[in-house]
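Note that one protein chain is taken out, while the other chains of the complex remain in position.
Now for chain A:
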């Protein structure tokens, strides 16, 4: 039944989908040059919210000599005052190969049985070996994510029971017969993110024979939904939640002791992603090599050596470790050991097959190892690590005015920032800059700009980029930084929750009024019969599990006038394979979990379908609007 539901929903959205691979897309806009070169799938551009619209602006923004720091022209385009800044590399590639994206969307029930669930997504993609993959991800990832979220929409949308008297905000979904596992909303959203990462990667793979080699990219994505923050990451971009403890009441100071700067001492970073480099993923990569030795084609060896083996060392003992070993052991050096290790180098210079510096992400389907021409993709995976933070659990005392510190400021950035800035330094810069601009609307933009400026540094007379506060080398890479004020999202979420509770209350009252009217008209008996008939009809469609019949008291503070509780049947419907084929059953999904108001006004199936169509059209329209904006 659910897949049917999804199918209908998807069909409704299809006209607005991004240019997904289909046979009729490759004709216009781009020609093949002499039959050699394939066209770009997307023309090169910077993120749309920067409004670098003309070729001249694009050109100027990529000035490798100056490396201008670009911030959004209109800072209101990003939600919650979110800051963004970027800067091009110092000449290692012609264009800035980083890309960023955001999207505001609403998950809405086509039948309006449940309140809508809004969400916001941010993504940052660091391209390599071309700009195509990062560009594709910034254009398409949010559409894919939306589809995967829509796939489980009926489990994600808030229900009346969510705010019931027991206040279960994070319910699990019991499927007593067909599923052995209880699945939480958290797991559904994490799963949606994970599967969206895989879909994005396959999409780039499908495009690879029709468009120019897209290269590859890392992906760091944050999703704000239902009062929670999720961060999914594949690759060496990073998300760090910068937090700060509230100021302690100042004690009388001993003037002889130099106190540490209270601001510096109170900031602390909380990593929300783990970097995936050949070094950090050595274990997984060596496992792949060990299990599928043909991938190395006798050119590489799945070993690590304490020192690089030379031909003169043959027959001698050398310290090494094999596969996933943690410790070291001796072995006698043979000719096989002279091959290049699958993972070599350390830290930022670690390389997979001597070629690639990241081990997860999208694309790279055509990437071959330097010198040997071995396929690298089998070693890579788009699988993200996903971390979550429940913002409803954050404790923040209003009087302390430390919301940014308590909820944190999420800094998502490509390795251009992290290569030269420690997490601690970044969190200090965040709060130092925020304290400099206490009320300005563009304060988070200033944070982003400051972070980029520090990582980019200054160019010296001999043309080298140096950090301002030391003589150390600044990054020569592209830098992109998103600075998200998490508390601003949470405020929005609270507002939404209140509106939704109010909306719920309104509906309940309307239903009660209807009931009362019907009772006055002496139709009460008919009403009850209709209700029973309704339930029976569902029983034919799917298996009805009567969970509880109870007196339902909803959200106490708002409920003043009507003290009389009503008898409500809460019904849960479960899928069975044969029913999922039935198109008809999709229409009754909503009614299965019907509450007082819906049960009171029994709708004919035909009109239900109509309202579903209307809802789908609305959804379509809202998607169009969103597309234009983004």
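One rule holds for everything that comes next: a residue touches a chain if its C-beta (ideal position, glycine included) is under 8 Å from a C-beta of that chain, and two chains touch if they have at least 3 such contacts; residues count from 1.
One rule holds in what follows: contacts and distances are computed from a predicted model.
Missing chain, UniProt name from the options "Vacuolar protein sorting-associated protein 26", "Putative guanine nucleotide exchange factor MCF2L2", "Ras-related protein Rab-2A" or "dolichyl-diphosphooligosaccharide--protein glycotransferase": "Ras-related protein Rab-2A". One of A:40, A:366 or A:492 touches the chain omitted from the figure, and that residue is A:40. Note on the undisplayed chain: of the listed residues A:60, A:106, A:473 or A:519, the one touching it is A:60. Residue A:446 is the one among A:117, A:234, A:285 or A:446 that touches the chain not shown.
Residue-level contact of chain A with the missing chain is found at 29-31, 39-40, 43-44, 52-61, 63, 65-71, 73-75, 85, 94-95, 131, 436, 442, 445-446, 449, 453, 458-459.
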